[in-house]
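The structure under discussion appears below in the form of structure tokens.
The complex appears here minus one protein chain, its other protein chains still in place.
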Amino acid sequence: MQFTSMILSNAEVSPGYWRMRMTAPQQFASATPGQFVMVRVSGAIDPLLRRPFGIFDVGVHAPVQSGAVPQPYFEMLYRVVGKGTAMLSALHETDVLDILGPLGTGFNLGSPDEEKLIVGGGVGLAPLYLLARELVKRSPVRLFAGGRTRDDILCITEFERLGVECYTATEDGSLGECGLVTEALLRRLDVLKGRATIYACGPHGMLNAVAATAEARKIPCQVSLEGYMACGVGACLGCVAPGRGHSAETPDFRCVCTEGPVFESNELKWRD
Amino acid sequence: MQFTSMILSNAEVSPGYWRMRMTAPQQFASATPGQFVMVRVSGAIDPLLRRPFGIFDVGVHAPVQSGAVPQPYFEMLYRVVGKGTAMLSALHETDVLDILGPLGTGFNLGSPDEEKLIVGGGVGLAPLYLLARELVKRSPVRLFAGGRTRDDILCITEFERLGVECYTATEDGSLGECGLVTEALLRRLDVLKGRATIYACGPHGMLNAVAATAEARKIPCQVSLEGYMACGVGACLGCVAPGRGHSAETPDFRCVCTEGPVFESNELKWRD
Amino acid sequence: MKPDMSVNLAGIMLRNPVMTASGTFGYGEEFAEYVNLESIGAFVTKGLSLKPRAGNPTPRIVETPGGMLNAIGLQNVGIDAFIAKKVPFLRNVNTPAIANFFGNTVDEYAELARRLDEIPEVAGLEVNISCPNVKQGGIVFGTDPGCAASVVSACRAATKKPLIVKLSPNVTDVVVMARACEDAGADSLSLINTLTGMAIDLGRRRPVLANITGGFSGPAIKPIALRMVWQVAKAVKVPIIGIGGIMNATDALEFILAGATAVQVGTASFINPGAAQQIAGEMEAWLLANGVADIKSLIGALEV
Partner (left out) sequence: MKPDMSVNLAGIMLRNPVMTASGTFGYGEEFAEYVNLESIGAFVTKGLSLKPRAGNPTPRIVETPGGMLNAIGLQNVGIDAFIAKKVPFLRNVNTPAIANFFGNTVDEYAELARRLDEIPEVAGLEVNISCPNVKQGGIVFGTDPGCAASVVSACRAATKKPLIVKLSPNVTDVVVMARACEDAGADSLSLINTLTGMAIDLGRRRPVLANITGGFSGPAIKPIALRMVWQVAKAVKVPIIGIGGIMNATDALEFILAGATAVQVGTASFINPGAAQQIAGEMEAWLLANGVADIKSLIGALEV
């Protein structure tokens, strides 16, 4: 679906990280956790391509007057890394954006009886909040949020408000445990003795470690990938990621924008 | 001079015509009537080139508090015709622009004893207001403002406030005389019996007619030209206009951005 | 009165001159949500090869000022899967589908032309000659007039369907290439394919693309494409398809003035999946507003 969205708010939630709320059409309510949008940052040709962002949350503004039509909205959580995100962060309420979405295949909510362990690195939390919101309806949920410093630990209060138990770790020890958040994850897995599902989004190194853990312990694990995208609809074939059996001789590429961005970690090829 | 300017106001003064006031450094006060600025509309590469605009007015905001430093400013009067001017019109107070100027060679104020006849077509009035402001200090000044419809007749009140007698003409008769403003000019020249100086800025057809009149009646006449400009500082050689003696065999090009944009009309080559 | 937007592209009747470009519109179905396929003139499939191809490692895409580079590596399902899985979709679409294809040898090109010739759902063939000739040490077919002519002749002998030859812009003289392809039997020429470009990641001191270089497309390349279309249109008799950086109806009409009978919209479909349909609609509106009764009267109507 392509639509023109009006910005309702755009605020810096931590140095370099922004949260934007914007209007959406009614049909957007069907967006599932893990899906994403492609945002046209400017009507001019610079930047030329749309930028992909996870859907942080969806909701509806209750009508102020009885009888008025409610206003659906969605939110993005984004980090300013380059030209496009810098331009996004300069936008204000009432500015409009051209949006394509919801796109892609999101998370599989899995069986309700297992504890759900959500692992997010930095802005990798973006698609995990909507996921947590769904998961808590059926299962116990724990969040493992990691970052380099405390500035990279985002929106923990929001997760806590959902009833999610949160662990944090930073590499410099400025918030939570000092080190990698995967250590807390390992401890929890020890406790659960393998009855859990992992959901992860974050830097590739973190996903790699989480996937290796899941593999070693035979735990189902879904990861949300990033990939350089031009179209977001399966046409350009730019965004692909190597599947499990991929090699130069037996190539096996998966389309991140349509088959993903969420994959079972054992479908994919990881570094050893 | 290159400087960062902050927009103080930006308002539509007639459908499609905007007037923008923006801060300037102290040295900008030395700008002379007929000079221009090159505006970088966007920090991105679209639009890539700066856009040239006349200097409509310069001034100083008196300090609100005694002892505070006064704020010099300048104004542009511009018409929305394409991408760059459309983007300009979307800017707000406190937005900033990168400005190069004042550039070029402006009007020669000439001898004080002759009546000064200013002829402007549409947004061609832009560089003529500052000129009128200077001329009225020394000479009687009349303005002949023409346009297609009344929407194209701009800022007459401002000229009248200077004590300039104003004639207007529109092609559709919606304001002032019906027809071309050059007719009123001719009548005035008849009255003055050749003791006058003409200053003109506007569409090429109008300048051509004014130059022919000046030539026929041997009246000094200065015109402000437009030309496609890349640099504004005499380096690209894109903006040139043919000089009087120009022909394919004896080429003679004048640099509009440095030798102009104002030329004595008899220095230039005109259509017959 | 509604302007006549139809054009005859070497025997393929297009309801309007707006096509989509190979590699930017999948096999058609990917865009069914965004484009009413029956509102555009024709669409061109992703380039097909005899065997399926996996393409290059990633990153395959990078944005550049006003454009993009791609090094997809011609990933495609291969001719067999195309017939089995993609052709059925074409059956129900009342818009000409053009099959784009490429080979590593002249024989592969000819074999593909033969296979595609048998598919009734394929209205025409577009041969991509911007591929290295494995038998001649990697020289690109499309940069040598002799090589190009041999590909075109072989395909010509293998198909009765309209044969469009897609020219590479990475040449000293595109007119020489155009004439060679016309003489060898091309019914139409499409241009331009991507220019070869490169992007570097300063921080990592590496090329951005895993493939090092990639194909350059998007609005940035329009001036080059327009120049080449104009040059070729003056030099050949067959109809030309203008391609390169077309983002809106103005761009498309400029190509038609320069001599193109039809245009292809490429990168624009990534930015705006409905681009082709929108451009066709805006072109019609422009004709109406400017009192042009028939788009054909604009073909090559540039006054120089």
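Labels for the chains are A, B and C, by order of writing; each one numbers its residues from 1.
Everything below uses one rule, namely that a residue touches a chain if its C-beta (ideal position, glycine included) is under 8 Å from a C-beta of that chain, and two chains touch if they have at least 3 such contacts.
What you see is a predicted model; the values in this text were computed from it and never measured.
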Visible chains in contact with the missing one: A, B, C
Options C:128, C:143 or C:277, residue touching the unrepresented chain: C:143
Full-complex contact with the absent chain, from A:7, A:22 or A:45: A:45
Touching the absent chain when the full complex is considered, from B:100, B:118, B:181 or B:262: B:100
Residues of subunit B (touch criterion as defined above) contacting the omitted chain: 1-2, 40, 45-50, 98, 100, 227-231, 233-242, 251-253
Chain not shown, touching residues in subunit A: 45-46
Residues in subunit C touching the chain absent from view: 64-67, 69, 143, 170-173, 195-200, 202, 204-207, 212-213, 216, 218-224, 226-227, 230, 245, 250, 253-254, 257-258, 301-304
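As a working rule, only the chains that are shown with their structure count from here on.
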For subunit A paired with subunit B, centre-to-centre distance based on mean C-alpha positions, whole Å: 54
Subunit B: positions in contact with at least two other chains: 45-46
Sequence positions of subunit C contacting 2 or more other chains: 65-66
